[in-house]
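Handing you this structure, nothing more for now.
Yeah, one chain of the complex is gone here, protein chain that is, but the others are all in their spots.
Now for subunit A:
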Amino acid sequence: MTDLSLSDQAIAGKTAPPSEARAFRLPTQWLGVAPFFIFAVMFLILPTLYLMLGAFQNNDGEFTLENIAALAQPSIVAAYWISIKVSLASALIGAFAGLAIAIAIVRGGLPDWIRSATLTFSGVASNFAGVPLAFAFLATLGRLGLATVILNTVFGLNIYAHGFNILSFWGLTLTYVYFQIPLMVVIITPAIDGLKKEWGEAAATLGATTAQYWRMVVIPVIWPSFLGTVILLFANAFGAIATAYALTGSSLNIVPILLYAQIRGDVLHNPHLGYAIAFGMIVITGLANVFYIWFRTRSERWLK
């Protein structure tokens, strides 16, 4: 489909060189963006709309709210709840830790190579997600993992006896943080770079203490992009499935895993309930991103 319209464009280009194209202005204007829009509509927008409409239909194609109402059953509510908790916890931990690291490398007076090494590593680690990340944490904090063994033999602390389990809420959160922190560092470092030196000097000239400078200048300026990034991290964790699935199998009931099981085998015995779960996920990440864009536009006024 997309190839077809591309070759159309090439032919149009040959038969009507730009200078003579005036008579056909309207079609040629749109030919350049046509592949993009056809692709986006066919493979991004329509499939999503199809699911969203399906969420409001019954098996005979009639309008109904039953599927949405059926989301209220305890197992599905529990899945949404644990997904939201894991995403929120990993986003908040990742955001604060990432902010601390970004401030340390930009403002902390550390050697220059640490800054560039940290940024490079963050680029790698923020993309090191999915199944391999789960393997790495199993090798670290699994029952036979290096950290578990060392804590037990050297420090005499058996974390599994104290209720820790990698296949649990905290295990999953700790794993997600591995890609959340670097993502925060990558996004927030430019914002901290954007804090102008003059502001600090101006504050000092006016007699502000360091604490006042941070409280009344730095935090208000960073705040919108910080909050915006927290939301982005939240959406990032909310839709992720591969890490959780490889880590816990289906023992931890988060929404993407529930949806995965539903797509594979209709475990809920109602195909339209699957649509409703997908609809719920889009609503949550969609709301998150509306806030993200809103905060982002607010912060950009300051960081130009």
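Following the convention adopted for this analysis, contacts are C-beta pairs under 8 Å (C-beta built on N, C-alpha and C of every residue); 3 or more make two chains touch, one makes a residue touch a chain; residues count from 1.
The rule we apply is simple: contacts and distances are computed from a predicted model.
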| item | value |
| --- | --- |
| Name of the absent chain as recorded in UniProt (options "ABC transporter, permease protein", "TonB-linked outer membrane protein, SusC/RagA family", "Extracellular solute-binding protein" or "Aspartate carbamoyltransferase") | "ABC transporter, permease protein" |
| Selected residue (touches chain absent from view) among A:L110, A:L157, A:A202 or A:M216 | A:L110 |
| Among A:F36, A:W199 or A:W294, residue touching the chain not depicted | A:F36 |
| Contact with the hidden chain (one of A:A95, A:L259 or A:L273) | A:L259 |
| Touching residues on subunit A - with respect to the absent chain | 2-3, 6, 9-10, 12-14, 17-19, 29, 32-33, 35-37, 39-40, 43-48, 50-51, 54, 97, 100-101, 103-105, 107-110, 114, 118, 120-121, 123-125, 127-128, 130-140, 144-147, 177-178, 181-182, 232, 235-236, 238-242, 245-246, 249, 256, 259-260, 263-264, 274, 278, 281-282, 285-286, 289 |
